[in-house]
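Excluded from the complex is one protein chain; the other protein chains are retained at their positions.
In order of appearance the chains are A and B, and numbering begins at 1 in each one.
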Amino acid sequence: MLEKAIYGGRRYWVWVCFLLSLIGIGFLAYLYQFQNGLGVTGMSRDVSWGLYIGQFTFLVGVAASGVMVVLPYYLHNYKKFARLTILGEFLAIAAVIMCMLFIFVDLGQPLRVLNVILHPTPNSVMFYDMLVLSGYLFLNVLIGWTVLGAERKEVPPPKWVKPFIILSIAWAPSIHTVTAFLYAGIPGRHFWLSAIMAARFLASAFAGGPSLLIILAMIVRKYTKFDPGKEAIQTLGKIVTYCMLINVFFLGLEFFTAFYSQIPGHMHSFVYLYTGLHGHSQLVPVMWLSSILAVIAIALLVFPQIRKNESLLAVACVATFFSLWIDKGFGLVIGGFVPNPFEKITEYWPTLPEALITLAVWSIGFLVLTILYKIAISVKEDVVFDKYGERQIK
Amino acid sequence: MYNGGKILLGLIIFIALVTAPFWLSGKQATAKPDPKVDTPEILKLPENERQCVESKAYMKKEHMKMLNEWRDWVVRDGLTVYTNSTGKQYTMSLQNTCMKCHSNKKKFCDECHNYAAVSPYCWDCHIAPKEKEL
Partner (left out) sequence: MSMNRREFIKIAGLSSILGIGGVAGVSALKNSVEASQTSKNPEALTAKRWAMVVDMSKFASEEDFQPCIDACHRAHNVPHITDNPKHEIKWIWPETYEHAFPGNEDEYRAEKYQHMPFLMLCNHCENPPCVRVCPTQATFKRKSDGIVMMDMHRCIGCRFCMAGCPYGARSFNYKNPRPFIDESKKNPEFPTRMKGVVEKCTLCYERLAKGLEPACVEAAKEVAAKKGTTPGLIFGDLEDPNSEVRKILSERFTIRRKPELGTGPSVYYII
């Protein structure tokens, strides 16, 4: 099936070459970082995790969100998601690959990364994170490839795939819970030390991932003969709405605990992020942008008449995605390190090499996504010849 | 043959790439390594005491593994004394035991390492003694 990715029109190849050039530039930036050390980034003794780990955290959520289309279809026979599931699974694969790459580029000694496997440490959350991410990647590749291959041959998928699918449905929330545990169990960082950290992660994942999937489905519908389905997109829109509302509600809960208790350690990170602390306010406009985008997104999503309008739904999804990308991909990580354990402030902003490497990893993810989607769509275009037809093999 | 020009060009490039390690490394790859053990510290010792921690044959074969194990014994288990196969005791330390006698990294350690094209990262951290001109 891989050969389907090397046949494409002009637009396809222009897009692929654009991604390859971004990857090339970022790779050179990575060589610069590998040679000179992580000092080329904006990280410091106080803010020891930055954009890379933030992006990893956000993307684990996007990867986990694959379950939002797989669960209704496979567990509850929600037929309308039939044409979306493969897109969700392949998005999960691309996202997990990006996660692993972000961790790799963040390591000080990346060539020693196998030490995590050679010296297993059951008390370390990071050890489990590696296990669950690898497992999830394997599951999605296995399931996606098998189901798509069966569809191509116009036969029902083999029976042994079903238990793996059930396993992947249980596995998806676990990858994001484990990632939340990286933060939620750290005694010195009060911004992260919250019981609902995992719940917040899941809520934002199930809002952010499907919103990206909606955009991708609309793009697929526009540029190919394959239509994932108007109703499927609408259902996903409802999922994004509810999960975004829950996510904002959870953030409100965090604000309440911090500010009603008036405990300085709990408040300080929020104050730094949203109003500035001791004259340091570099992140304030960024965090307010995230909040404003969230308000716009919810305003558009909550009203069914607006949500049914696909152009406005697209705007709402873009707003949701970027709001969560800022909040989880940046604010969450930096907020944990500011102020530092001595109540002093060191600010953080990514540098150019850091940004280029980040862009390259995103481009690699999008390249994987493009190739996988090209294959899936080529197969489905052959099989599903009716735009809204239900020609699905049982 | 069809596309003969492209095939021949491809073959030439392929052969060049595959044989690159040989013609790129030049003299360095063929010169037999000659590690020198005539450092001032070794020469100070009387002839019958010029022995390494273990025999030359053993060291040649196993020094990499032995150093790895020394590292784990010292750093992770807090043990510092090594009793060799003849009962003599040494402090397990690359910087303070091995390099005290073999103080000429360039003419000793690097000789074989360069030949075998390996670059152990020991000396990124462990301070190599200042090379004295012999």
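As a convention for this text, a residue touches a chain if its C-beta (ideal position, glycine included) is under 8 Å from a C-beta of that chain, and two chains touch if they have at least 3 such contacts.
Not measured: the values here are computed from a predicted model.
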Displayed chains that the missing one touches are A, B
Considering the whole complex, which of A:G9, A:G37, A:P163 or A:P285 touches the chain not shown? A:G37
Sole touch to the unshown chain from A:V125, A:V141, A:V318 or A:L359: residue A:V125
Mind pulling the chain A residues that touch the left-out chain? 36-39, 42-46, 48-49, 103, 106-110, 112-113, 115-116, 118-119, 121, 123-127, 130, 182, 185-189, 264-265, 336-337, 340-344, 346
In the full complex, which residues of chain B touch the absent chain? 62, 65-66, 69-71, 73, 75-84, 91-92, 95-96, 121, 124-127, 129
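By definition in this document, only the chains that are shown with their structure count from here on.
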Where the CA atoms of chain A average out and where those of chain B average out, how many Å apart are those spots? 46
